[in-house]
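Just one protein chain is left out here, and the rest sit where they should.
We just call them A, B and C in the order they show up, numbering each chain from 1.
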Amino acid sequence: MSKAVPSEPILTVAEIEKLLEDVFPQLHHGGRTVMVEQVAPMAARLRLIAHERHLRPGGTVSGPAMFTLADVGIWVAIFSHLGPEALDAVTMNLNINFLRKPPHGDVLVDCRLLKLGKRLAVGEATLFSEGAAEPVAHAVGTYSIPAPRK
Amino acid sequence: MSKAVPSEPILTVAEIEKLLEDVFPQLHHGGRTVMVEQVAPMAARLRLIAHERHLRPGGTVSGPAMFTLADVGIWVAIFSHLGPEALDAVTMNLNINFLRKPPHGDVLVDCRLLKLGKRLAVGEATLFSEGAAEPVAHAVGTYSIPAPRK
Amino acid sequence: MSKAVPSEPILTVAEIEKLLEDVFPQLHHGGRTVMVEQVAPMAARLRLIAHERHLRPGGTVSGPAMFTLADVGIWVAIFSHLGPEALDAVTMNLNINFLRKPPHGDVLVDCRLLKLGKRLAVGEATLFSEGAAEPVAHAVGTYSIPAPRK
Partner (left out) sequence: MSKAVPSEPILTVAEIEKLLEDVFPQLHHGGRTVMVEQVAPMAARLRLIAHERHLRPGGTVSGPAMFTLADVGIWVAIFSHLGPEALDAVTMNLNINFLRKPPHGDVLVDCRLLKLGKRLAVGEATLFSEGAAEPVAHAVGTYSIPAPRK
């Protein structure tokens, strides 16, 4: 089922950023907020730049902002390995654990693909504040990848 | 562990809406978007008014907007039964399944509490489009309720 | 994606029990333990007969026994609607919340299908002890249904 899928990214960070701007402009609505930092075999790292609108009272990044970061991060990991055809991948299931109140400042996400098939991918996302050892949140998501149009 | 917890809401819809405006004003940032429609024993119903900023390309409500609606809905169900002291309840875990692309228009959420203890609550949220029988998403969340300050 | 799928069961309880014995005999290894009580549109009810080997110290049904009951229950709900071809459905994801220590005695599970497509199904399972109002556990599972062999 999952044979012949490349286990190395086939898109560069610059190519991924360009695709994100084209297909998902609302991600940067109100100022650029999510940056792709790195892609690696079966992995991706993204950064959420803490803007006022992601904050909850107390100055910490909100739950929905962390959900979005995990979700976008795993999706980026998937299509960076499969190419632009996989931009249509959709989230089927996402399970998130909030572990600690994040401190002020940017939040990073390290995503790792646990399975990368042609029709289905599963990835995990560990969120942490820059410089901190302990994660602030952790998510696992399942994605359906539509068959390529002929 | 969960004895002596009221199984009927002790706040009215008007009282809940007032509390939401006071403690969570950013929910209505850019225009009122979430309305509490009804509370009932161990349950609550909310409505997400579809604004431009919740939409994905194609005009459907985004995943993060549905995550937020489910999360806020279960939280409202909890504190409507426990009172304002439970406003500090925090999401520990949320698992969401996206079932169908939501059509244009408002999304409703029906929340049901599966467990309502003094320190811990678990609820489920079924999201659907007005008038449609089949749900567009389903979530289950676990919430930690801080001990009251003395 | 989910068009033309029957929303009523097409197998009777007796037919389902017969299939379970044929394809999953180890379910009854050491004595009959799971019984199908009822199927209904998009739903199924099963019973776990409490045997010594499902019990934890203290006499309550174990976590793995509840996991199995939820998993088998949703699977039965799926193939009772799709027919024997769907016996090959496999669990992709299962999220379970343990809510209360179950008392001694049988555990029932009420399963409800949230989505029933040709290749994918999502169902929820509410577990409770006979006669009790409050659930002991709740699970949501996602199932992949293999394409029929030609």
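What we mean here is this: a contact is a pair of C-beta atoms (placed from the backbone, for glycine too) under 8 Å apart; a residue touches a chain by one contact, two chains touch by 3 or more.
Here the structure is a predicted model, which means the values were calculated and not measured.
Asker: Check each of B:T33, B:T60, B:S80 or B:N95 against the chain that is not shown and name the one that touches it.
Answerer: Going through B:T33, B:T60, B:S80 or B:N95 one by one, B:N95 is the residue touching the chain not shown.
Asker: Decide which residue listed in A:T91, A:S129 or A:T142 touches the omitted chain of the complex.
Answerer: The single option touching the absent chain is A:T142.
Asker: Specify the residue from the set C:A43, C:L94 or C:A132 that touches the hidden chain.
Answerer: Reading the full complex, the residue touching the unseen chain is C:L94.
Asker: Could you pull out which residues of chain A are in touch with the chain that's been left out?
Answerer: So the residues of chain A touching the unseen chain are 2, 95, 97, 99-100, 114-115, 122, 124, 126, 134-135, 138, 140, 142.
Asker: Where does chain B touch the missing chain, residue by residue?
Answerer: Residues of chain B in contact with the hidden chain: 92-93, 95, 120, 142, 144.
Asker: For chain C, which residues touch the unseen chain?
Answerer: For chain C, the residues touching the absent chain are 23-24, 26, 29, 53, 55-57, 62-64, 67-68, 71, 90-98.
In this section, only the chains that are shown with their structure count from here on.
Asker: Provide the C-alpha centroid distance between chain B and chain C, rounded to the nearest whole angstrom.
Answerer: Chain B and chain C have C-alpha centres separated by 28 Å.
Asker: Where does chain B touch two or more other chains at once, residue-wise?
Answerer: 95, 97
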